[in-house]
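The complex appears here without one of its protein chains, the remainder shown in place.
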């Protein structure tokens, strides 16, 4: 009576199976962000094994993505629009892809010293990862999701400030700063940019959750 | 009889409230484009206050975005798909974000002389802004929207030509052109690219309007 069909179906075990998968995807992102944070704080010779760990997280993420899509194919009644499940899944996937690309570039370009602002960028990613992992299980009840997306949006602003300052320091170094050669500037720019893409990807996840919640409300 | 339910609802004051908000968002974009045009024509020392004005426009844009999303949450019957309202809102938001980023970069990188082609890029943005501001109120009646999106698409082509020529002049300067140092080339490239993103964002707005109109037709 008071409840709609979709809410009723939400109780069936089959379709509830999506939530643990989203949670697993987000926990995997937490792992990737933690290893990326270790990597940007590590000495150059200690970075390759940490990049491998981020790569492992990316592979684990691909598996969860695949599991969700298989489940989507097999499920008749989904907890929310098929397209939204699809979009949420692929935006979670993007996050870990960008993190892996950042780790890979740092190692592949044989970068030595990293600018401190890059640690700020990664710290923003870690906090966004934690917020996302906490929010995913709440999709089941649509509870307190607003706090989550407001928080991720403000983290993205913080990341954007760090990103702009880093780019400005690379391209227009403040007086007295050590002069970097142009190739080093280009390499650092590539890393800084892909970290910013990871922050944007977290915002896409949050926006997708917001649009799901808006439809359900 | 002749009209469908949605058209009937379109007359209710509550849901009609979306159109003035889209119009306000677009008028704000006009303001940002005007200030950006002043900025690229100004002497370096006159640019910072103009960049602040573009930033103000971005903040005003964020407020309109927020108002639209709050309204979306409170409105049961929307003038078109919730998702389309969402997409239109966020693509209008993107336009002003990219403009603000361009203004910020010009000041932050302490650029001196700007290539004339950059003024062409900004001129395209101004015309796209004007076309968008004129089109938004017509969403209420879906009148003459086709002219609008055809126009914005052709402006985007024009912007693309300017963008490609600028990049080519920076990376493969024509004989006899004054040689720029590599860091200046990189800085100008960052500005030119984000202006091109603003032009693309106008096209996304137009594409969203087109897809709304296609559904309604």
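For clarity, chains are labelled A and B in written order, and residue numbers in each chain start from 1.
The rule is short, and it goes like this: a residue touches a chain if its C-beta (ideal position, glycine included) is under 8 Å from a C-beta of that chain, and two chains touch if they have at least 3 such contacts.
Bear in mind the structure is a predicted one, so any value in this text is a computation, not a measurement.
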Task: Of A:130, A:186 or A:214, the residue in touch with the unshown chain - done: A:186
Open item on the list: What does the interface between subunit B and the hidden chain look like in terms of residue numbers?
Closed with: 164, 167-168, 171-172, 182, 185-186, 189, 207, 211, 214-215, 217
- [ ] Extract the touching residues of subunit A with respect to the undisplayed chain.
- [x] 69, 72-73, 82-83, 86, 90, 104-105, 108-110, 182-183, 186-187, 190
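Please note the rule applied: only the chains that are shown with their structure count from here on.
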Open item on the list: Distance between subunit A and subunit B based on Cα centroids, please, to the nearest Å.
Closed with: 27
